[in-house]
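What follows is chain A.
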Amino acid sequence: MTYETIMAGFGGQGLLFSGKVLAHAALIENKELSWLPSYGPEMRGGTCNCSVIVSDDPVGSPIIAHPNVLMVMNEPSLDKFEDTVAPGGTIFVDSSLIERKVRRTDVTVVYIPATQMAKDMEAVSLANMIILGAIVQKLGCVKPETLTAAIKETISARKAALLDLNLKAVALGENFIAG
Partner candidate 1 sequence: MAIVFQKPKSLTDVPYHYCPGCTHGIVHRLVAEAIDALGIEGKTIGIAPVGCSVMAYDYFKCDMIEASHGRAPAVATGVKRALPDHVVFTYQGDGDLASIGLCETVSTACRGENVTIIFINNAIYGMTGGQMAPTSLIGQVTQTSPYGRDPKTQGMPIRICELLATLDAPAYLERVAVNSVAHVRQAKKAIHKAFQNQVEGKGFSLVEVISTCPTNWGLTPEKACQFVEEKMIPFYPLGCFKDKENGK
Partner candidate 2 sequence: MSEKVLMKGNEAIAEAAIRCGCRHYFGYPITPQTEIAAYMSKRMPKIDGTFLQAESEIAAINMVYGCAATGRRAMTSSSSPGISLKAEGMSYLAGADLPALIVNVQRGGPGLGGIQPSQSDYFFMTRGPGHGDFHIIVLAPATVQEMADMTRLAFELGEKYRMPAMLLADGTMGQMMEPVVLPEDTVDPATIPATKPWATTGTEMKRAHNIVNSLYLKPDELEKTNYERFARYAKLEAEECRWEEYLMDDAEVCVVSVGITARVAKNAIVAARKEGIKVGMIRPITLFPFPKAALAKAAAKVKGFLTVELNMGQMNEDVKLAINCAKPVNMCNRVGGMIPSADEVLAAIRKEAK
């Protein structure tokens, strides 16, 4: 199985980071993977995205033309990527930030009020991790325990205080799916 995931939104929402955590989890599971960020003068406020491929087979191009997983955290990103999603793919929408519904009917859509959930836990910047937890729970692209391990390895020592919050955010997302 190959998961071709695009995570997109505004700069500052931590999209590159959540992609990195997913990539790191894939590394821990010894899967094939690639992580490719959009780069340039679009850090805070501008649009930002990263492409993460997790696969059992060697990765060809790291550039994803037709993602089968799309995570969007602002409306311009949904507008930009909705049509590119492969039929049968899954779109994760931060419904606290995006008012409109997905128009495609040949994909699975998960609406998750991630930013609101993050605000409720007083960590608004962790909405990305809530959605990541949901993705992993829903699709099983990596195991939840590997995701936890990846977070522990990825969060730099000087941000160690954030570790528990990140783990909590991921758990929220997982529970949102598991119910």
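Here are a few things to note about the model shown:
Just so we're on the same page, a contact is a pair of C-beta atoms (placed from the backbone, for glycine too) under 8 Å apart; a residue touches a chain by one contact, two chains touch by 3 or more; residues count from 1.
In picking the candidates, the idea was that all candidates are chains of the complex that A comes from, given by their letters.
Computed from a predicted structure; not experimentally measured.
Within this complex, chain A is touched by candidate 2 out of 1 or 2.
Of all the residues in chain A, the ones that touch candidate 2 in their complex are 20, 23-24, 27, 30, 32-37, 39-41, 59-63, 65.
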